[in-house]
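Note that this complex is displayed minus one protein chain, with the remaining chains in position.
Then we have chain A:
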Amino acid sequence: MFVPSPMDGFTRIACLLNNTKLQQSHTLRENIMIKIVFFAALREQLACAELSLNAEDVKTVGDVKQRLSDKNSQWQQTFSKASLLSAVNHDMVDDSHLVKSGDEVAFFPPVTGG
């Protein structure tokens, strides 16, 4: 069971293991939270499809990555990859992009559709 520590910034909303209901779950329960979603290989590696992060003291996408990296060495390795892509509210962004409460931040590997 996922037991969030009060120090790590992750809320009582644990990782959801699949995001099939993503389209319906846009509303956040707390207005100071950032919703974070993961896709494809990234979701499988982290065994996490979605989580919420306390937005206080998080200013940029780079800060979000740093907070997620602090979780453990596996997450640290994942979020240090240069190929990792980031999106905020459905637009591709880079690490310097500012995030605010209520944003949906997504991380995923390079795309392979078509």
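Rule of thumb we're sticking to: contacts are C-beta pairs under 8 Å (C-beta built on N, C-alpha and C of every residue); 3 or more make two chains touch, one makes a residue touch a chain; residues count from 1.
Everything below uses one rule, namely that contacts and distances are computed from a predicted model.
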item: Listed names "ATP-binding cassette domain-containing protein", "Carbon monoxide dehydrogenase medium chain", "Carbohydrate ABC transporter membrane protein 1 (CUT1 family)" or "Molybdopterin synthase catalytic subunit", matching UniProt entry of the absent chain; value: "Molybdopterin synthase catalytic subunit"
item: Residue touching the undisplayed chain, where the options are A:I32, A:A47 or A:V111; value: A:V111
item: Contact footprint on chain A, counting only the chain that is left out; value: 22-23, 37, 39-41, 44, 83, 87, 90-92, 106, 108-114
